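Only one protein chain is missing from this complex, and each of the others stays in its spot.
Our next item is chain A:
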Amino acid sequence: MTTIRRFCCNDLLRFASVNLDHLTETFNMSFYMTYLARWPDYFHVAEGPGNRIMGYIMGKVEGQGESWHGHVTAVTVAPEYRRQQLAKKLMNLLEDISDKIDKAYFVDLFVRASNTPAIKMYAKLGYVIYRRVLRYYSGEEDGLDMRKALSRDVEKKSIIPLKRPVTPDELEPTIRGGTTVRGPPLGAGPEPSGCRPVGGQRMRCLPNLDYPPDSKPTAVLPIRLFCADT
């Protein structure tokens, strides 16, 4: 019983039942709105009868050349609607958009290495562990970078696992959240908006959109998971 449609601002006022879950991070407004302004096709919500929010997925598309890929920033389902394969539906939708509309090579996501139920679920959906990122989460816990190849990557090159773990510094700049030190913490998604070139070389952020240290989400998790759909 799922109507999946694009997420809109008013949904932010209705998603409390989903976000009160302890593993679902409530980001600041500029984070959600940057996603809405830049990648509205990657931000979907599932609604049930009575217009109740069942869950949502947010993501983006980024990278260059063969690393042009869809990225799952967050996917979450309200406790009431778990164990119905809703996360799978939402993930399939994002994969479909990355594949068909944006012609991306793969979709990736980051997950806490300890989040076994989530890792199992992603594996079931066809994701493989591409690499381990050391101390990715708030400098404490390792993250797993999981990937699923799309139709454009015919030889499935994008998902050949790396042999050794990497450090967050070795991640591609887009994944690190832009080139500035100010953006959101590692892997938190989009570089703060309003960036403009300085001297034609570098990207800078307008300060009003940055994340002052006190409001930095301590654990901005690209993927926070609930329990695996069974």
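Convention: a residue touches a chain if its C-beta (ideal position, glycine included) is under 8 Å from a C-beta of that chain, and two chains touch if they have at least 3 such contacts; residues count from 1.
Quick note on the criterion: contacts and distances are computed from a predicted model.
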item: Options "Ribosome biogenesis protein Urb1", "Cyclin-like protein", "BRISC and BRCA1-A complex member 2" or "Phagocyte signaling-impaired protein": UniProt name of the undisplayed chain; value: "Phagocyte signaling-impaired protein"
item: Sole residue of A:Y81, A:Y105 or A:Y136 that reaches the chain not shown, by the stated touch rule; value: A:Y81
item: Touching residues (missing chain, whole complex) on chain A; value: 1-5, 8-14, 16-17, 19-23, 26-30, 32-34, 36-38, 40, 47-52, 54, 79-85, 97, 100-101, 115-117, 180-182, 193-194, 196, 198-202, 204, 206-209, 225-227
